[in-house]
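Every protein chain of the complex appears in place save one, which is left out.
Now for chain A:
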């Protein structure tokens, strides 16, 4: 059974189509990243998964249950870190976790939860004095109460410092190792890239693609760029490289030909890299350093969302 399944889900607010016809399946046990720029319809989609907002059309199933009909059944098995939440400023972090434990009818230890998210020592401080990062840690801890089968984390890294982000990643991995399904959204891509099995990209209210991180890279932009530092740039080098089959572009960077510099070779297949290095050396240069640049998800993402908005303008 899929952990999350949406069929033709759309949401219209008055005249605007916030979300259009989204079909999404998150398999049980996977770590699923939900990406998109702000205003892409990501939040509305998650709000619908959480039953904060009701779809105009379409069906949603969380752990096999319609969240609108049986919100309590869904919640009992789900841990939620929502976006735009607030706490009781006058109550302590521990009191908040205790409330969650009460509501899950769980026998978790509030101190253990707070320790796990790195709030040791701040348990009894009023949440009103917490920093943004501490609140986010508390919210993450509350999502972990009662060992949920599904974690829905909306922009979990927002407000976290690098340390907090490391904790978040560790926790996501630990939970995933125990078989918990994790659904997390972000507009910051490297976090998703680091922990997710699959990624969905949303823009302009529609789902653009769902794929593995590697798969995305291949479909979108399989190129990797070889960057060679050389003691001298031979005159014929560009031409020699261009003769190679799977070399897409060659970019020579040197103060003037004949002096040391760098040669960037964009390959459509990484298998061609050693042949390319061979040609450079044949041309009379000594390679002093080799670097490889894979296109980052960030670039892929930019490419994807740009092309879709181009399509919109058509």
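Note that contacts are C-beta pairs under 8 Å (C-beta built on N, C-alpha and C of every residue); 3 or more make two chains touch, one makes a residue touch a chain; residues count from 1.
Operating definition for what follows: contacts and distances are computed from a predicted model.
Hidden from the displayed complex is a chain whose UniProt protein name, among "GTP-binding protein", "Origin-associated protein OapC", "Redoxin domain-containing protein" or "Copper ABC transporter permease", is "Copper ABC transporter permease". Looking at A:71, A:133, A:159 or A:284, the residue that reaches the missing chain in the full complex is A:71. From the options A:103, A:165 or A:227, the residue with contact to the chain not on display is A:103. Hidden from this view is one chain, which touches chain A at 13, 47, 50-54, 71-72, 75-76, 80-88, 90-91, 95-96, 99-100, 102-105, 139, 142-143.
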